[in-house]
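Some chains omitted; the rest stay in position.
Letters A and B name the chains as they come in the text, with residue numbers starting at 1 for each one.
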Amino acid sequence: MDKNEILKSIESLSKKKCDAMYLNDFLLSWDKSEDEIAAILQTAEILRAMRQDNISCRMFDTGLAISIFRDQSTRTRFSFAGACNLFGLAIQELDEEKSQIAHGETVRETANMISFLAEVIGIRDDIYLGKGHTYMKEVADAVNQGYREGVLPQRPTLINLQCDIDHPTQTLSDALHLINYFGGVENLKGKKIAMSWAYSPSYGKPLSVPQGIIGLMTRFGMDLVLAHPEGYNLMSEVVTIAQANCERYGGSFARAMSMQEAFQDADIVYPKSWAPYTVMEERTQLLQARDHSGLKKLEKRCLETNKEFIDWECTEKLMQTTREGQALYMHCLPADISGVSCESGEVEASVFERYRARQYTQAGYKPYIIAAMIFLSKFKNPAEKLTQLFNRGRARV
Amino acid sequence: MDKNEILKSIESLSKKKCDAMYLNDFLLSWDKSEDEIAAILQTAEILRAMRQDNISCRMFDTGLAISIFRDQSTRTRFSFAGACNLFGLAIQELDEEKSQIAHGETVRETANMISFLAEVIGIRDDIYLGKGHTYMKEVADAVNQGYREGVLPQRPTLINLQCDIDHPTQTLSDALHLINYFGGVENLKGKKIAMSWAYSPSYGKPLSVPQGIIGLMTRFGMDLVLAHPEGYNLMSEVVTIAQANCERYGGSFARAMSMQEAFQDADIVYPKSWAPYTVMEERTQLLQARDHSGLKKLEKRCLETNKEFIDWECTEKLMQTTREGQALYMHCLPADISGVSCESGEVEASVFERYRARQYTQAGYKPYIIAAMIFLSKFKNPAEKLTQLFNRGRARV
């Protein structure tokens, strides 16, 4: 985008109704309206363009952003860091081992104690089924209460950096990638996207990415096909949401019994491993009971079951069966690449390599998606604020 | 405070004699003069008001703040982060495990090596009796020497984020809370405050909070009652200071043999657990000798001894015996709340909940207390500098 296009995009943003995002959290993509989703995607592009034009997006002279990572993270951690830094916020990470939380402190108390000068809180908590989203709501409610009670001088808004249900910063980055790849959101209508389970020699991968994908992509009028081996089903609530989206937005939702079937004539393929739902449930119980031998047995059993589906691999041969053999390959990364990061995995090395740079580009949207979420939660009139930043014209470097 | 009141407060601050704080450390509250204590409290309020009026307090375009946490911390860690960020300082934490200190490096050397671009150093070291304060003095002396020798281009000032003797950022936050609650420091005169031991199913809690409280609150002309079971006495040096304060400032210092006695007609109650002095001494020796079985035995013995005093709990019934049944409940947090964070603890759940929002508000003063300590150590004429920041009128957001 050149500067004229930036201004036009801001102008168009001003027409979107997104005031409900102001002083609000981003937990699940399906809680947001069409306008709100569109506003996120558009704001992300505006911020990315401004940075590329060396226009500083710094709007905080000082301020803190809090991060809580209850699971490993590279991409999302650095994306959150980049997004916060873009606005001038300094990150303070809550390391639960170094805090007094072990002493039995309540979530409500901790949430307030870390938020006196916090503008935003980013949380990853994706390991336990039924836990991550609940924890995020508890934190959000706590700081909201703290704000109402006058304990906190501002309302820190919360961003879901992956929970057990959804991974919105990932799936919105995926959506932005698709929009840019196909030349506009209107071009997604009628495109066939295959969200397929794929084999991986690991276990316990969260369900939030496939759930987030079927919950979001069905809003763009796409034809979604979900494929996975028996027993690897997703949360039924999210499937219901995806189906409802299709009725509302004119797409379709189908199931396939194999990757082959799902890939047939697909425009986009998203082959990715996840754990069986029942295994995740069992794992959550064992983890909470600290049953280490039970966990080891479960892992062993799960890995053996996985192996039955070792042929669920995104191969060159399978890619040939997609639309003109040219489907866009997607993955949230890191992928298990056969012969590279493991013996047999989700995707053949040559397929991954052909789409590698595109995949990396897709990952590069995430800082701006997060930045957009922050921006829209902090300014009642985001278009006006963007115009201000644009007109200020302060150089980033 | 509105803008006029801020200006008036700055004007009044200019009359306080606090130039000895310039390029100096904040280690123990009783090392500071009346004017200096008053200046800290007032500066904290001015900075808080300025931030709430969206006036940026950033005075460093660049600069580092160093933190060293030798014990767990949530509140103080985030308060220090918030205070430094308020002024534009970036925090670099010294993680002693990731540094070369294990190689036998001296404290003097490390202190200088981390301070070349450091404006301020915050340290928590509260576990070992006789160690924390000594370590802080060693660091302060080292960087002071480095500054005199021309090794360091500026004198990094040190802030005690809790040592074995005092916890001044906590107790000054407590004081500010009392001042605001009772409508002025002059209203603290003659108020009865009960600093009482309370039962907790944990052991090894530092003595620095009760010591800091009796050392500070006795400066405001309050009637302080200290209560604890036999064997749970505090450092006698601090008790002596508290008694001397009473003579000087017109308060009183009394001892009670029970929480009941201490609470009688109290205006303020501060029920909080701490470890017996002798246990802390023994623990320090065992920790240094790495006598793990000895430590386990000590912990077991101490927890058993604690249990003898399980009825030292701040209950609704006890609260009824305070002044008009309306004493202000205080705690440095996190409290051991009966039925919430433990079976039996320091305070009954309904008492805590009634004062919860107030307690959180009190905790919210800490970032500004720390900020005030930094400010007064960095500017010879703090009132002039505050006026400058105020007149600059740069928006924080």
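Points worth noting:
Basically, a contact is a pair of C-beta atoms (placed from the backbone, for glycine too) under 8 Å apart; a residue touches a chain by one contact, two chains touch by 3 or more.
Small disclaimer: the values here were computed from a predicted structure and weren't measured.
Summary of assembly composition: all chains derive from one sequence, 2 are present in place, and the complete complex in the structure file consists of 3 copies.
Following the convention adopted for this analysis, only the chains that are shown with their structure count from here on.
Computed from the mean C-alpha positions, the centre of subunit A lies at a distance of 41 Å from the centre of subunit B. Only residues 59-64, 66, 90, 92, 94, 98-106, 109-110, 112-114, 116-117, 146, 149-153, 378 of subunit A touch subunit B when the two sit together in their complex. Against subunit A, in their complex, subunit B makes its touches with residues 51-52, 56-58, 69, 72-75, 77-79, 81-82, 85-88, 90-91, 202, 333-334, 336, 340-342, 357, 360-361, 363-364, 366-367, 394-397.
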